[in-house]
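I have placed the structure first, in the form of structure tokens, so that the comments after it can refer back to it.
Shown here: the complex without one of its protein chains, the others still in place.
Letters A and B mark the chains in the order given here, with residues in each chain numbered from 1 onward.
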Amino acid sequence: MKPLNQKAWLLVLPVIVCVAFSAILPLMTVVNYSVQDIISPERRVFVGTEWFASVMRDEDLHAALLRQLGFSLAVLAVEIPLGIVLALSMPATGWKASAVLVVVALSLLIPWNVVGTIWQIYGRADIGLLGAALQKLGIDYSYTGNARDAWITVLVMDVWHWTPLVALLCYAGLRAIPDAYYQAARIDGASKWAVFRYIQLPKLRGVLMIAVLLRFMDSFMIYTEPFVLTGGGPGNATTFLSQYLTQKAVGQFDLGPAAAFSLIYFLIILLLCFVLYNWMQRVGTVDAGAADPGAVR
Amino acid sequence: MARIDLDLAHAYRPHPKADSDYALLPLKMTFEDGGAYALLGPSGCGKTTLLNIVSGLLTPSQGTVRFDGRDVTAASPQQRNIAQVFQFPVIYDTMTVAENLAFPLRNRKVAEDRIRQRVGEIAEMLELNHQLDQRAAGLSADAKQKISLGRGLVRSDVSAVLFDEPLTVIDPHLKWQLRRKLKQIHHELKLTLVYVTHDQVEALTFADQVVVMTRGRAVQIGRASELFERPAHTFVGHFIGSPGMNFLPAAVLPGAPAGAAKLGVRPEYVALAAPDSAGAVPAKVTQVQDIGTYWLLGAALADGTVLRARLGVEQAVPRVGDTAWLAIVGPHTCWYGANEELIA
Partner (left out) sequence: MKARRFQKRSVFLVAYILFALLPIYWMVNMSFKTNNEILSSFSFFPQQFTWDNYRTIFTDASWYSGYINSLIYVAINTVISITVALPAAYAFSRYRFLGDKHVFFWLLTNRMTPPAVFLLPFFQLYSTLGLMDTHLAVALAHLVFNVPLAVWILEGFMSGVPREIDETAYIDGYSFPRFFLTIFIPLIKAGVGVACFFCFMFSWVELLLARTLTSVNAKPIVATMTRTVSASGMDWAVLAAAGTLTIVPGAIVIWFVRHYIAKGFAMGRV
């Protein structure tokens, strides 16, 4: 049991100052704006919850929200299973393990606009390998003109970009399973599927929780990659929430509604974060009870 | 239930040249059907390697393993039909106790009612029958180890049960309960049991025969009494017993057999003697400890070697600083050659 020590606050103070400066002050500004009508820098009118109401009624917002939810769910549906399978197929030891690890992790370290750029080039029929290949196969493909193609391209791009995160988390989780479990399963005559279902998957529960949490949050906030690739188009087919917000705030300089929307956006994520975090904690304690002092493979 | 014959060696590299290249130096031993054996030795002596070779998790670099005369060296653990209990409990977290125990049988496609019956029998024997429907993950360490054991026993044709230091994570006050349970199971099921440990008390109480190992070598196989009375190697003399055997240069007294380099005598057999009596040496008492049921005496010889003696509580014990005469040559004394092995 950890000892009670209020002086520990001193140790935490620098962090709080940094983050408060970066977060609380701006948030206060946002709250400030969200309840005012800023007609000009000098003229501000207090409007209370009017912006919140109008934002909630905004049909464009509803559309963007639905698009966003669809996207995030699709992302999870593809990246989580794919990540698990990838982790299972990555070698555990030897020089091959290091090499594969570096290759797989590479896409995580590419600046997000470069990711967009890579796929922007890749998907074009004139200068891109994918675009040209699809054209040669006779498939009608244009991510700039066709909304469905744009959706698929953004999805594939995200899968290409972020599946390694899920895979690396699962890979680490798998390495933490002591050999004895696999040995016992062999002795018990378990099939490969049984080993996955009864040993690997349960032990990956904690790690998968984190993967789901992170991927959902990050995909919910996605901005750069789709912006560079499609600019939100064609039309607003791939305009997700972040881009919608940025358009409102920067493009249209509609500060009041933008601020209100920001807060709602933030609150949605906060709520989901809270729910998932608590769920994670509960999963964590169950796992702690079953933890074993086994060797790492 | 099977008789296991081993005739093998295991080296780290393909072409071993020196002894240090071997994890297990060439050995030949037999585990009789239905016997309880312990592999005893310090960490790194090769006992777990040997166990894994018997179970099939490891293939020896040379030699054979036979079960009932059948060569199983290349066979998998499943094919050998063994059961293994590891140092920490290995259970399937998502299943109940009953499902855990039924798992090996389900994999073999045994009929459901047979499974239920067998699970019930084993659970009763291990005193788990009241917890059959509980989630295995929430139980205590000793219950989980019993489940691990149960999964091995549930197959009625299991050839041998192997234990790799299974009591390591068990609370001390529960250890003796589990040990008693293991002995009971051995008595009832008459299985071949092989138990790896570094704790001599566990080994000596559990097994009919103990294999003492050090640095890849099996130095002696025998019953507890043999290991105690006539250790075949100075290591056995030193490792078994609390405290271990006293070792002195053979030349300390006349009358040593030819080729003897060392003399070994257990503290239990070192007795107080009259001055200048045959087979006794003078020593200055450095330590006297009252253990309760006996006295532990420490005395230094002229050359500095410390002799330990266990004396009964009824004896008159000398004080620190006194010179005492200790009889060391007698019927229980062992003589060892330059290679550390027993000559007489």
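Structural remarks
As a working rule, a contact is a pair of C-beta atoms (placed from the backbone, for glycine too) under 8 Å apart; a residue touches a chain by one contact, two chains touch by 3 or more.
Fair warning: this is a prediction, and the values are worked out from it, not measured in the lab.
The shown chains contacted by the absent chain are A, with contact judged over the whole complex.
Remark: the residues of chain A touching the chain excluded from display are 2-6, 8-9, 11-12, 14-16, 18-19, 21-23, 25-27, 29-30, 33, 85-86, 88-90, 98, 100-114, 117-119, 121-122, 126-130, 132, 160, 164-165, 168-169, 171-173, 175-176, 192, 206-207, 210, 214, 217, 220-221, 223-224, 228, 241-242, 245-246, 249-250, 255, 258-259, 262-263, 265-266, 269-270, 273-274, 277, 296.
To be clear about the criterion, only the chains that are shown with their structure count from here on.
Work out the mean CA point of chain A and of chain B, and you get 55 Å between them. The part of chain B that touches chain A in the complex is made up of residues 55, 57, 76-78, 82-84, 86-90, 92-95, 103-104, 107-108, 137-138, 148, 151-152, 169.
Partner chain B is touched in their complex by these residues of chain A: 178, 180-181, 183-184, 186-191, 194, 198-199, 202-203, 286, 289-290, 292-294.
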